[in-house]
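Structure provided below as structure tokens; questions to follow.
For this depiction, one protein chain was excluded, whereas all remaining protein chains were kept in their positions.
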Amino acid sequence: MKYSKAYGIAFLAPVVISVGIIYVMILWDLVSAFTIWEGMRATWKFAGIINFLNLLELRRFWVNVQNNFLWLIFFIVPTTLLGLILAYLFHGLRRAEKVFRQIFLYPMALAFIVTGALWAWMYDPGSGLINSLLRLLGVNTAKLGWIALPNVAIFCMIFSAFWQYVGFALVIYMGAIRGLSDAMVEAANIDGAGHFRILFQIIFPNVGHGTLICTTMLAITTMKVFDLVWIMTGGGPGIKTEVLPYMMYRMTYSQHNVGMGAAASVVILILAAAMVIPYSQWAIKKWVR
Amino acid sequence: MKKILVAGMALLLFLGMAAVLFPQEKEFIIFHYWTAGGEKEAIDELFKIFQQANPGVKILENPVAGGGGANMLAVLMGNLESGNPPDTFQDHQGNQQKAFIDAGYLDTVNDIWNKTKFESRINPVWVKTLKFNGKVYSVPINAHRTNWLWHNIAILKDAGVKAPETYDELLAACKKVKAAKPDVWPLSLGTREKVWSTYLYDMCLLTTGGPDFYEKANTGQINFTTDATFRKSMDRYAALIPYIYPYHATKSWDEAGALIKSGEAAMYWMGDWILGYYLAIGMQPNKDFGVTAIPKNVWMGHADTFPLAKGAPHPKLAKYWIEMCTTNEAQKNFNLKKGSVTIVRDVPPSVYPDPFRQRSAKDLASLRGVIDGYHGGMMTAAFGDDMQDILTQFLTNGDVSSAIKEIAASAARNNIKTANDWFWK
Partner (left out) sequence: MGDRRFKATSIAVLVVLAAVWLLPIYAMLNTSVKTQTEVAAQKFLQLPQRIMFQNYIQAFRALRVGLTNSAVITLPATFLCVFLGSLAGYYLTMFEFKQSQLVFFWIVVATFLPYQIVLIPITTLIGTLKLMNTYAGLILIYVILNIPMGTLITATFFMKMPTALQEAAALDGCKPFMFYRRILVPVSIPGLISAAILVFVQIYNEFLLAIALTRGPKVKPVMPILAELKGSQIAQWNIQMAGAVIVSVLPLLIFIVLSEYFVSGLMAGYSKE
């Protein structure tokens, strides 16, 4: 509905100005991507798309893109799923729920620079916690190299992010499930529906809103993941666990190639925009009721 | 309730703004990454000397933890670009410093070098890697030796192995240790920070082709694809891989070094800063662990330097600091705490309490010196960064041909031959 413009300006100003500032700064990236840089020095000479061409030629770039996609799938889906299941399990509990909730929520309070080190210790094949426990249970851990194995490393890393964010999915879904009318669940119970069916055929379709928030937040996290890669493996072994923001950082500050780093930044921007388009389409549809 | 909140926020914001408006006292701004323990004590020694001569000056140190460089640069670049340089910061030499010079961020200190006759007091390798077209921009404060092989004395004795002093002896030692003690990994390594893979690379180059070849290889003066000596070096690196701790990707440099203590590994190739760590975790030199240099006729290492930032906000203080770093007193006090040795020859080796540093100082004063590839700045930043990825990949499969291909491609892509012209002038 329409309202006086004054309110609109007042309410929207802070966010619009902030976003404006952000995009002006991105403009710097855009310009840098199209100019020649000699290491750290800008020459501001127009260079066409050479930075982009160099970038696309790098095998490293494509490995990074692939890794980002792996993150999207293997981080968002399991986290959301487990969050939902846990929320459902919590629903039945009363007092114990508070303690369990904090146990799953606490990882979010930890900074990535800490969890990176913690999970490196978890995954240490020699005396790390996972292998030590497995050995206690009689499992032979000789082949379990975890993040030392090039093809498994990234999944190990995604798991540690999953560990950190399940609490958030849990809380969102807890809220969503409690918001459902108890009558719905009661009716299903009387019908003799198994818990599995209740969860996936009755509850899940009706917490679409919670799912939306959850997946959006997790998608945002995937695009921004940086500290974890940096501390846990430095992108290694080789470049097997590298993701685009980290690659961009390495190019700009370790390789002193600001032009290519800026080109990578532009790619990140394009990918983000591409991911947001379906989301905002959906959101717009919801508004135009 | 809400009103109190809002008022509180406003007050905090106001306090923040107030901090801007108050006049700045006299300050000295320095960036470094010596943030804890012995390394912090070392730089505090320098601060002590500085403060005595400049009472009333507030020292604003900005420790930039982590990355051994990359983070420092990320933080610095923004500051340098936006015209907020510090007075000085911790830097290395060679190509690492050249990057700052080319971007126009440093000022020359030839006058300080001349005044203190610095050049005549140091190993020529420092001059070679700190002088760019006749100009110098910084003063090195410490010399870390990196061609040290640390070993567990008991394990080597049990396996009947003499501590190796050449590559061949090292490979033979690995084989013997593996045969005698199958549970022990002959050579430890930690590549959670990937840079340590380049240390072994440097060693292979140095022992295969000698110091001149080493310098040529790291500065891209050879044809990587066709050079026979280079191929031999890589083959030698590959030959070590079966004896290297296989899970190095999860270990940091200190965790890998600690494997010597627990007896899970026999030998470790690492720079002299690990001495402080070994002492801190209760190992005794020449009882629990010993050290050899490979090769024993070359001193390889790098120095930390303090350059003069262009447009430093307190140039007089910056210059004082830099000149202070050339003095015997400052060098001695700093290095005693740091675990490295002084750059200047005037400080006698006898000041060091441990035999390894005494030897390092003696060797630095008399042997041929080379600086290491990454930290020393023999490699350009881009090439060195790529090398870390290539070598950690190489460590997983030992594929010499594909590694050589990638190294050659990186060298060509990053134009390292021309980038290193300054070294060969």
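The chains carry the letters A and B, assigned in the order they are written, with residues numbered from 1 in each.
Keep this in mind: contacts are C-beta pairs under 8 Å (C-beta built on N, C-alpha and C of every residue); 3 or more make two chains touch, one makes a residue touch a chain.
Bear in mind that the values here come from a model prediction, so they are computed numbers and not experimental data.
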item: Selected from B:N62, B:T116, B:T229 or B:N328 as touching the chain missing from the view; value: B:N62
item: Residue touching the undisplayed chain, where the options are A:I50, A:L118, A:V152 or A:I202; value: A:L118
item: Residue numbers in subunit B that touch the chain omitted from display; value: 5, 9, 12-13, 15-17, 19-20, 29, 33-40, 60-66, 68, 71, 74-75, 77-79, 81-84, 86, 252-255, 258-259, 261-262, 273, 276-277, 280-282, 339
item: Touching residues on subunit A - with respect to the absent chain; value: 1-3, 7-8, 10-12, 14-16, 18-19, 21-26, 28-29, 86, 89-90, 92-93, 96, 100-115, 117-119, 121-122, 124, 126-130, 132-133, 160, 163, 166, 168, 171-172, 174-175, 178-179, 195, 209, 212-213, 216-217, 219-220, 223-224, 226-227, 245, 248-249, 258, 261-262, 264-265, 268-269, 272-273, 275-277, 279-280, 283-284, 286-287, 289
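As a convention for this text, only the chains that are shown with their structure count from here on.
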item: For subunit A paired with subunit B, centre-to-centre distance based on mean C-alpha positions, whole Å; value: 35
item: Residues on subunit A engaged by subunit B in the complex (per definition of touch); value: 38-41, 54, 60, 113, 120, 123-126, 128, 145-148, 150, 153, 232-239, 249-250, 252-257
item: Interfacial residue positions of subunit B with respect to subunit A in the complex; value: 66, 69-71, 73-74, 77, 99-100, 102-105, 191-194, 246-252, 255, 264, 381-382, 385-386, 389-390, 392-393, 395-396, 413-414
